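In this view, the complex is presented without one of its protein chains, the others remaining in place.
Entry: chain A
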Amino acid sequence: MKFFPFRSDASHAFCSGVLQKLSDMDEHEWDALVSDDNFYNSYRWLRGLEHSLGATDVLSVHGSAGLVAACTLWEGDQSPGMFFLPDCMAGVPGPWQEGFLWLGGRRNTHNEIPCIQGRRRHQALAELGRCALEYAQQRGYAGFVMPYMPYQAAVEFAYAVGGVVVLHSAQASLEVPDTGLAGMMESWRAHDRNQTKSEIAAFRRMGSRVEWGVPDELDDSVAADLITQNRSRYGGMQDREWVQGILAGQRKSGVSYFGAAAVSKRDEDITALAIFYRFGATLHLRYFGANYSLDLNDYRYFVLCYYEPLNYAAANGLTKLRLSTSALRAKVNRGAKIEPQALVVKCADEQQICHSEAKRHNHRMLREYQDEFPGHLSWDWELVGSHQNPTN
């Protein structure tokens, strides 16, 4: 154990740097900065990605007592899709075909900067942003982005780093009643209640049942096959080996300790599965997979992804179910609220993004969601309305 002399208060300034892999950081120190909702930036999740996809650089900001802010880095995808910047920034003029540095975990659909709480939080975020921009400029990137941020987190980060907030997505979540699905159904209209009852009845009528287990008990090749079938059906490009590699990485990093798998079976055949992760008081849905060669109209997607996890969450003291960014209509119809997600962009050349264009885009997106999901938007859309009025 080394003993260092007591230093003066001048040592309270931050010190930032770049590490070449996450394993150079202490797990508990990192996770102390990660909130319940920010599971996909937790240490073990990110280590799982490192095991599967290789190490990436990590930005870190330290105060005199330890880590105060940090995030992993990557480059986004180079082909159209959810992590392709021109797609994320559609409708906002700018140099989006150029290379940008991406902050957060690879292919994360929920990002917040792991950062301290309290009076120096703003300074810590600002220092991380300064460090990210310097890193980007040194390597020839046009700037940096952090995508899929909850709107409030994006506004806070953008304010700290002098960046611009651009709405580009939305995610669904459910507040879990103490009584699970029954409690949720009590708040629904009769039509929605009846629909859910008939879907669950159809599931049972087809001879299907649900078994909960831990991901470690699953055969990765079977799980990967089902997940890949689902992803291929909706345009996903990754093959079974890729998914299997991801699951193996999770097993190695220990993140599967937080996992819970809902498996739909007929006799002993697995017909579908959903993989969740518990983190704090939140249950995060990450993967759904199904055997589409079985022509079953048994509503296994809804049973595994909405109905069963509400009961599972309630039984395990969890208060929120996060359902990610896809199929929002189906989620809304089953009680979910839609939350805005924004990207924070900081260009090396400040002239390259027009703030008023971004505001117009955000306002337009707000109107679209208001039109499409009236009564189902979370309260922070009101903040979007007050912040993003182009006439302000």
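Everything below uses one rule, namely that a residue touches a chain if its C-beta (ideal position, glycine included) is under 8 Å from a C-beta of that chain, and two chains touch if they have at least 3 such contacts; residues count from 1.
To be clear about the criterion, contacts and distances are computed from a predicted model.
Student: Between "ABC transporter ATP-binding protein", "Toluene 4-monooxygenase protein A", "Methyltransferase type 12" or "Multiple sugar transport system permease protein", which matches the UniProt record of the unshown chain?
Tutor: "Methyltransferase type 12"
Student: Among A:Gln117, A:Thr179 or A:Ser221, which residue is in touch with the absent chain?
Tutor: Selected residue, touching the omitted chain: A:Gln117.
Student: Which residue, A:Leu22, A:Leu49 or A:Leu67, contacts the hidden chain when the whole complex is considered?
Tutor: Candidates A:Leu22, A:Leu49 or A:Leu67; residue touching the omitted chain: A:Leu67.
Student: What does the interface between chain A and the hidden chain look like in terms of residue numbers?
Tutor: Residues of chain A in touch with the missing chain: 1-7, 11, 26, 28-29, 31-36, 42, 63-68, 116-120, 257-258, 278-280.
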